[in-house]
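Worksheet for the structure shown next.
What you see is the complex with one protein chain gone and the rest in place.
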């Protein structure tokens, strides 16, 4: 088993989920590579040192450029805020490193396009952490769709609802709150939450042709933690859009941080001619499945407890009935990435695949401004 | 269409459900007989008059013996408290009237046996109002079991949980509260709630061979509304028992009026070799069904929304997706009773069939006293 | 108690729900008027006669104009297809009859406006059967909102999903299928299903300011049952729209008859600053309620089993835990209408109130054509 030396940039929430995944994957999967936690990088030295100690990294850095120069690093994992992705990725590609990048890929489509060009030119393996594809129930949904069980698709609907920013007292910007800062995050719920919904949708249901959107910022001003001043809020607090997929199906998408009672309720449902599928993140280990071909009197939505060994990824874990959780989606993604290194079939989504999500986000934000239907360009030929 | 003249005794909660059923059934079912609300009988003249007016009875009586003498009455419906069932039924049988009797059939097995003998000697049509057999979801469960879909049965479990008598301030006895009065009710939750569970169980899973039980009276003394004095409470507040069915399956039964949070939660579940079924009264329009023969990856509990026209009784009501409720179980029972009059196949449960439930109740109360396993005699040969 | 003589026009599905409501209401409610089923009217004589017999009408007619001339009729109930509402209503108003009209009020806003003018000029009591306002759980939602429990409203979302027209073999038009015929129905799911969602939304959350919509007809041609020919389908099979309410909240609405697995799943959710509410028609006796002011560790969505006597309408029915169903919403509406006749406070929605829903539907269909955001005019000043 070969080693794959990891250099992780960023030690916030996402840094933790990635470090956990790299450190744990080999206990559960037999893979051609074993990740080695070589170095973590953060601007704050104390934070970097503490994180390295906590997560068993061999070393730490405070300058990501230095990390890129290290010859003992095979892969760069970008888990820093959105506004740093492009610069780091371009440099990492130039340095010939593999790149794993936290979602969303970039601040916007054009920026993302330069990143795609860079990794493709450098021919380095690349992947974006749209982790929800690897919830076993979601992967099972993908299998069922690919097997043609749903038939012609009529409807897709997805939403991602949270309620953590309702208080006007919550500041914007700074550590832990950069997701409220337009300059750092690029957008609000669109890039943070809808990007997940869109990535899954494109994977399950193909490309989006056009859409019409609306956004809203409910709290117009908030104190900024870095400047100390009350400033205009630039991000979208809520966003919804209607869309038409290229396969002719209709869609509704919505996300917000103002839906009281929902902590992180990502749901999707897809209705086909023969069958339908529904899923929600609050009970991520279940998939709802309805098959019209079932005998009439006993036809109903089936609640699948996705913990059996013939269901995606689950043979690697415990025994039927015992659920896994959120963190395991990252472990699955690392496993697939390492598998892909071994067999030459890159784990999805690659930068190019993730660029399509960026294009949809751009169209969403544009439509919210123009108040018109907007066409969505495609990064991957379909 | 022939008329069937009804004389209803009792105008409490059960009187209302029966009157509603008789008055409404012909709108929804095509039947050989149409019930006519000829007379209602209650000791209190004002109550009887008001009830007759409210429910469109043609007349009222205050003495049930008089009602029995009326030649314009074809069927006597007993909806008065438990301690009156036997006397009225014996007299009604003698008078040659058909008899519909609210559950439980009698105060105990021996009393019930005399009632069975009376109606069988008089050869009058007879039925007991164990209405939950006619919840469409429950009837569907019966169909699935009879079709052999479950295979060998391993387990049966049922409970009926309420919480309305927790307050020690609640008096016992008197109007609306006779269910707390041992002399009138015969027992507490055993005859009131467990009797329902037992009736359904015997119907779905055959006879019970033996059982061991425990009962408890949590509030030992309550004011009696008729005497005005604080008196010892004689009824069982809670009861649970283990049982073995004649088909070899194991069972647990429980009922209580001290389960905070449950208004009238009657649930049952039956586990067979190939399939399982579960139901609960709080969502009575649904049946849960699990079939192990479903393909592995998409195997799960199906939530059947029992509102389709090919599901029991539902073609008589609205359109798929639109639920019916509690009262409709009584309408279905009237429909089946009238159908049975027409085709000579008596609607179940007859007095004799209901006697089996009485025998189980007797064994439960006996076991709670003896603290031993008790055998259950059978009224119907099986 | 005074009598109110009813003349019902139409004996299809809706005719049945209305007849049932008129005939049953007095058993459960104490009201100033008692409806008398004086006459039913249908073009087909056999159908009219059979319906009258089944539902205990005293007489029947085959020409609605004749019905309007009868002096023994106080109120005309219009339960015939959409394209007949206006003509009948205008004539009935002229004849000085009270009018109860099945939803949607009219084929479109302008037509509806003439109906409003007619009943207001004639000063006759009038009401539209948007029955879902009277689901006890929905009425409870209204109470909670009116008490200010939700605080500032951020989001409203509603959908009405069915799956009964997926088969291309299903014909359009003719008895039982007029809802697929544009000339008779006026629109597809917009007037049939979304109209319900919109009526509830306007009632719970105030007026809609503007919206953007899309519609789709998935099956382009179907055999027409009246002509016997395959014809272009004119109705919308599916419709979705984004909206902004006048109170600043954002909304998504969707309806379709192509959502496999859903028979009649009408759901809505409303998210406020302090609390949220959710409901669905498939379990109409429950209301989901989340209150952020609950203590943190035990904060969660509460599943209210709306069967207690202090919850709307439920004191008139059975005992806690025993659910009612779909048909009872009509009974409640009749009760409120009769109550309103007595106290001079008209039961809602009146024709004028229902016109607002028509205006939203018009804007939806227009936006689907123009592909632009459309403003919604208001019938009721707000």
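A, B and C label the chains in the order they appear, each numbered from 1.
Note that in this section a contact is a pair of C-beta atoms (placed from the backbone, for glycine too) under 8 Å apart; a residue touches a chain by one contact, two chains touch by 3 or more.
Given the structure is predicted, the values throughout are model-derived calculations rather than measurements.
Across the whole complex, the hidden chain's contacts among the shown chains comprise A, B, C.
Screening A:26, A:149, A:292 or A:372 for touch with the missing chain picks out A:26. The missing chain, though absent from the display, is touched by one residue of B:256, B:303 or B:323; that residue is B:256.
Screening C:16, C:38, C:257 or C:305 against the full complex identifies C:305 as the residue touching the chain left out. Seen across the whole complex, the unshown chain contacts chain A at 13, 17, 19-20, 23-24, 26-27, 54-56, 162, 164, 262-265, 281-286, 305, 307-308, 317-328.
Interface with the hidden chain, as seen from chain C, comprises residues 140, 143-144, 289, 291, 294, 296-305, 308, 310-311. Hidden from this view is one chain, which touches chain B at 150, 154-155, 157, 159, 161, 163, 166, 212-214, 216, 218, 238, 240-242, 244, 250, 252, 254, 256, 258-262, 271-276, 290, 292, 301, 371-373.
Assume only the chains that are shown with their structure count from here on.
A summary of chain positions shows that the Cα centroid lying nearest the centre of all protein Cα atoms is that of chain C. Distance between Cα centroids is largest for the pairing of chain A with B.
For this pair, chain A with chain C, the centres built from the Cα atoms lie 42 Å apart. The centroid of the Cα atoms in chain A and the matching centroid in chain B are 55 Å apart. Across the assembly, chain B contributes residues 305, 308 that each touch 2 or more other chains.
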